[in-house]
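Data first, discussion second: the structure below is written as structure tokens.
Some chains have been omitted; the remaining ones sit where they do in the full complex.
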Amino acid sequence: MPDAYRKTLIRQISQHAHSEIIGMQPEGNWISRAPSLKRKAILMAKVQDEAGHGLYLYSAAQTLGISRDEMTEQLIESRARYSSIFNYPTPTWADMGAIGWLVDGAAICNQVPLCRASYGPYGRAMVRICKEESFHQRQGFEILLELSQGTPEQHRMAQEAVDRWYWPSLMMFGPPDDESPNSAQSMAWKIKRFSNDELRQRFVGMLVPQAEVLGLTLPDPNLRWNEDAEQWDMSEIDWTEFHEVLAGRGPANAQRIQHRRDAHEQGAWVREAAAAYAEKQAARDRAAA
Amino acid sequence: SEDVAEYALRLGDDALILSQRLGWWISRAPELEEDMALGNIALDLLGHARSLLHYAGTASGRSEDDLAYWRDEPEFRCAWLFQQPNGDFAHTIARGVIASAYMQELYTALSTSTDATLAAIAAKAVKEVAYHRDHAVQWTLRLAGGTEESRARMLVALTDTWPYTDELFRDDALTERLAGVVPAPSSLRPAFDEVLGAVLAEAEIAEADFTNRKIGQSSGGGRHGNHSTHLGPLLAEMQVLARRHPGATW
């Protein structure tokens, strides 16, 4: 395996793993306040699934010769990236719906092609993840549907969440094709099979009819199907904010890293205890043998 | 009957409050495997809580959510053990090992109840609780037998948590009226002591290591609505959204 290819794979897989782990936070924030026990159970299971996805992906990256500890260090020292979308806060319950519908939706569009990625362990992890993600997306849709058809206040909450998350979710596909050098390289290596703009078009095409069912509006007055070009016309994306968030100046960048670092450091004595205990047990077994 | 409903409420509240506590760990556990394990336990307990609260509310026409979100603190029936804060990981494990060893005996006995619904709920729960107990026992052994620090923390955690044990096993008028339908709490104690005793022996922990001669068992009071100071803030957070939207569905 060429070294550049291996490095790109590690970067991509660990970045994806980190995104799952950091992505637990914006939703984890609502577990304690979920408004019904059923929703609490669904949300808890979802955030727990994200931990599971992180685990598979770290394992896939480990097959390429990097340790989980190393990747964790990179994350908490801000030397590794994760999806910037998780640097936005989740001020209302409706964000649980919008994240499921829009963020998970965009993630699926990005990820489904990866299930056929040329590197086997990554591809296999992705098959499992994509299955669960589409389940999550449906749950997000359901949350929004319930809110949209609920009290006027609930409907407003749903619309505002969609307004908040629509543009950031479109940005998840990355910069336009003509400004995306990494992406071209990944396509050449068949790690990636569609361009950013292709995937973004596909995503919007999926959203439009669903928004209609939801009774919610996508916050782009210029959004319409262009028969001639056979694509969706849309307003130009304002990348300023995206670049701010990427540069670490999003609302919650600092909080996300602090949260992860605290969990890691406060758990150090527990991991040490487990290691020491395992070591003692092994020594005892050796002595008994 | 009203008595069975009240009894189901006690068990449902125990499970609900412990689940609420454990949910906090998701994204904060010492390792990813524990985010998942504690999340699993929280989910199982939430499942038990939903079944029990659903059953408790049937007679009075209240839903599981009516009971979880619209009762005030004095109407809750959970024992103090389940209200205890997460503390450090050792406190969560100490609470977990006592809670799961108790629940294991409880649900085992309850699974042969003459009340078919309670029996069915218990029969399902007992399998999951066996896993919870195993999880807590394994960690008790690891922490007690790990490093000097982890052992010291485990002993402090047991010292802090132990006073809330007795309340779980106290008979009262309700459980006496339900004799024959549900196990007397006190009848679960010998098996609990045996299990816990074996764990502590393996962990090389003596009772004197975690009992304080000057601090005995808390009189508690959760079964009759008298709660520890930890419950109020927990309920404030748990109920805030639902209460801001009366009549809404989610």
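Every chain is named by a letter (A and B) in the order it is written, and numbering of its residues begins at 1.
Rule of thumb we're sticking to: a contact is a pair of C-beta atoms (placed from the backbone, for glycine too) under 8 Å apart; a residue touches a chain by one contact, two chains touch by 3 or more.
Being a predicted model, the structure only gives us computed values, none of them experimental.
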| item | value |
| --- | --- |
| Copies present in the complete complex, per labelled chain | A x2, B x2 |
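One rule holds for everything that comes next: only the chains that are shown with their structure count from here on.
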| item | value |
| --- | --- |
| Whole-Å gap separating chain A and chain B, where each centre is the average of the chain's CA atoms | 34 |
| Chain B - residues contacting chain A, complex | 16, 20, 23-24, 26-36, 39-40, 42-43, 46-47, 49-50, 53, 64-65, 68-69, 88-89, 141-143, 145-147, 149-150, 153, 237-238, 240-242, 245, 247-250 |
| Touching residues (chain side chain A, partner chain B) in the complex | 21, 24-25, 28, 31-41, 44-45, 47-48, 51-52, 54-55, 58, 93, 143, 146-147, 150-151, 153-154, 259, 262-263, 266-277, 280 |
